[in-house]
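Only a single protein chain was left out; the remaining protein chains are all shown in position.
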Amino acid sequence: MTVFLQNLINALQWGSFYAVIAIGYSMVYSILMLFNFAHGDIFMTGSYIGFGVATGLMALSAAGVIALPNWLILVLTLLISMVLTSFLGMFIERVGYRPLRDAPRASAAITGLMIGIILETGNLILLGAQRIKFPALVEPVTYDLGGVFVTNQKVLIVVVSLSLAMALHQFIRRTRWGMAMRAMAFDYVVVPLMGVPINKIAAMTFALGSGLAAAAGILFGVAYPVLDPYMGIVFGWKAFVAAILGGRGSILGATLAGFILGFIEIFVAMVFPSTLRDFIAYSIILLILVFRPYGLFGEPYSVRLRL
Amino acid sequence: MKKVFVVSVLLLASLVMVTAAVAQKAVTLKIGINAEITGDIPKVGEATKFAAQMWLEDVNKAGGIEVGGKKYKVELAIEDNESKAESAAKAATKLITVDDVIAIVGPQASKQAVPAGEVCNNYKTPMITGWSTNPNTTKDRPYVFRACFLDDFQGPALSIFAKGEYKFTKAAVLYDVASDYPKGLAEFFKKDWEKKNGPGSVVAYESFTTKDTDFSSQLTKIINSGAEFLFTPQYYNEVPLIVQQAKQLGWKKPILGSDSWASDELVKLCGKDCNGFFFVSHYASAGAKGATKEFIDRYKSKFGYVPDDVAALTWDAIGLIGQAIKNAGTITGDVKKDREAVRKALANTKNFPGITGTISFPPGSGDPIKCANIVKINDKGEFEFYKTACP
Partner (left out) sequence: MSTPKDIQSTPRRFGRLWRFFQEVPLLGWLTGALAAVLAEQFVGLDLAHLVDLPKIPVLFGFENALKKPELIPGTVLYILMIYLAPTLLVGRLLQLPANRVAGFLARRWPVASVVFHLALLYAVLHIWSDINDYRVIVVKITLIAVMLTLSLNVINGYMGEFSCSHPGFMALGAYAGSVVTIVLFTNSSMYGPAVLPPAIGPYLFPVALFVGGCVAAVGALAVAIPSFRTRGDYLAIISLAFTFIVKSLIENLEIVGGPRGMRGQPDWSNLPVVFVCTVVCVAVINNFVRSTHGLALNAVRDNEMAAEAMTINTQRTKMIAFLFSAFWAGVAGVLFAHVLRYVNPGTFGLQQLAEVLAMMYFGGLNSIYGSIVGAVSINLMSEMLRPLEIWKWILIPLLLILVMIFRPTGLIAFRDFDPVRLIQPKGKERSKLEA
């Protein structure tokens, strides 16, 4: 039982990463119908930006310019990096995706892939091959709850991820911008004719998605403090899986799919020999899709491939 | 018309320059470097490149390598294999047939080293890898060598140490199933441990996949298996994550590691969490003496960090080649003959004083005989020599 509970907590933490990254991916995917293959690398860049901001703030604090407690540094790092990465996302949208708005979707996927490679290589050139340790903004404290170990980091990560997901959900449901986004997701062709500014919505979608990726990157840095330029690739592809698994146009679906992916990976390793983890985990996903081909919350739709 | 005139004058000028320059050509020895500069493991490529360049500097300061009473200048031809098997084979072919290298150092990772070894063996060009522990790399290939020790020696060395030092009987192993080095080591360790402590004495044998960062599920299993220590033959960038997560899940027992822990980065990334653990290493950077210390200090002052095992092994690999060239007798200028001579000299290497230990190649094999050091990470986070284990 303790093993099960422990793994439940592990899976919550792991799943919340996938969830936050998948939401960002799902935004772009649902609203603009794009495979954003640069998303994993935006996540990586967000993490590095977070590293830069955090180190800077800590240096300021240590030099006595402004005395900041660690929790405030974390909050500031989160906010500043999210904003900076949002600009990066908007820039990527402007140069890599907007010119291809009317092109086949796959062309934009390729520009995304290439922008990802440029981000990775650029990072390698700028910072060298050295891996980077993310500063310990949250000193880990372990609580022993009758054999089940919980750290304050885990709690923090799950809480922040869930609140981000909820905030985004509210934004999409309650605000005019959110309504415009939902409308775009519903019909890509007619809605712009109704006066919805398509470029603004696209830029905003990318900004939100990238901001979330940055948040995930910083939370990742807190929990797994080793950063390297290629760390985003796997996350990008897994977010892709989770976004589609969740269903098009569903923030809740993407959140849930992220958690499901995390739970599958953790619990498969618990029950089966861990050597077979990927094999079994992805077979389960295959099976889910056989029975729910439009994802968990997706409505059947027909993609008009713009060829 | 004017343009035509200008162009023809330029062409003529270049032709004249050409003929003037043809005459002055001396034999320079080229050594190929086939490294993973981009791709999954850029750090490995960087260390390879840096160590090789440092070596080259030394050699050229001395005026080149002296063979048979004559000094020859040395050049490096560096190729990136992008951490891809086919690119490594291409790079090796290019180094051999285009650049006419006399010998090749690298690739370092087995995924690249095995196909590149095939190419080098076919073209009868000596190749030496610093890091690849896959038996396939050198097996039945008289032209391929390595500078590191093999898994089948390192695994048992560790199990003997754990048994002798702590009197443990129950072991847990956590390794990367998709990467051949950790997997091979884990298997050899398990085999040896179960031979000594009876079947089932490896109570948890868990794995993950390359690039994973969360090991909580596997570690939970390990913690609940009643193991007395954890052996994890992983790379230094993964070890900090494993150690930190284990501690956060309540693990308080020792963790043992392999030679892939040996990097300054380990301590930087791990903080205090790794202090007190043991691992097997080619060399210990703290308290190193003689040539090893000199190498570490120079590398550190030049590139800003303490060299990892790749750098040290590359240094030895290229040093072995340098020595072999020296021992080759004469340089004929016919690169095929020279390669043959270098291979012969390399195969006959006896007691080469490397910084990772004394290296000899047994007859008919490219796998060196060398001793391993057991190293402790002390409270200051330095790698301290603890014990030697010899085959």
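Each chain gets a letter, A and B, in the order it is written, and its residues are counted from 1.
We adopt the following convention: a contact is a pair of C-beta atoms (placed from the backbone, for glycine too) under 8 Å apart; a residue touches a chain by one contact, two chains touch by 3 or more.
Please read these numbers as outputs of a predicted model, since none were measured by experiment.
*Asks:* Looking at the whole complex, which of B:K43, B:K84 or B:K370 touches the chain that is not displayed?
*Replies:* B:K84
*Asks:* In the complete assembly, which of A:L100, A:L127 or A:A183 touches the absent chain?
*Replies:* The missing chain is touched by A:L100.
*Asks:* Could you tell me which of B:L56, B:A178 or B:C371 touches the chain that is not displayed?
*Replies:* Of all options in B:L56, B:A178 or B:C371, contact with the hidden chain holds for B:A178.
*Asks:* In the full complex, which of A:V148, A:A223, A:V241 or A:L256 touches the chain missing from this view?
*Replies:* Answering carefully, the residue with contact to the hidden chain is A:V241.
*Asks:* Which listed residue (A:M27, A:V150, A:I233 or A:I260) would be found touching the missing chain in the intact complex?
*Replies:* Considering the complete complex, A:I233 is the one touching the chain left out.
*Asks:* If the hidden chain were put back, which residues of chain A would touch it?
*Replies:* Within chain A, the residues that touch the unshown chain are 35, 95-96, 99-100, 102-111, 113-115, 117-118, 120-122, 124-125, 233-234, 237, 240-241, 244-245, 248, 275-279, 282-283, 285-286, 289-290, 293-295, 300-303, 305, 307.
*Asks:* May I ask you to list the residues on chain B that touch the chain which is not drawn?
*Replies:* The list for chain B reads 3-4, 7-8, 10-11, 14-15, 17-19, 21-22, 37-39, 78-80, 83-86, 89-91, 93-94, 96-98, 110-111, 114-115, 118, 123, 134, 136, 139, 177-180, 183-184, 209-210.
FYI, only the chains that are shown with their structure count from here on.
*Asks:* Just the number, please: Cα centre separation of chain A and chain B in whole Å.
*Replies:* Measuring from centre to centre gives 36 Å for this pair.
*Asks:* Which chain A residues qualify as touching chain B in the complex?
*Replies:* Against chain B, the touching part of chain A is residues 2-3, 6-7, 10-11, 13-14, 121, 124, 128-131, 133, 136, 140, 142, 144, 147, 149, 151, 153-154, 220, 224-226, 228-231, 233-234, 265-267, 269-270, 273-275, 277-278.
*Asks:* Over in the complex, which chain B residues touch chain A? Could you list them?
*Replies:* Residues of chain B touching chain A: 38, 40, 42-43, 45-46, 177, 206-209, 211, 213-214, 216-218, 220-221, 224, 237-238, 240-241, 244, 247-250, 265, 268-269, 271, 305.
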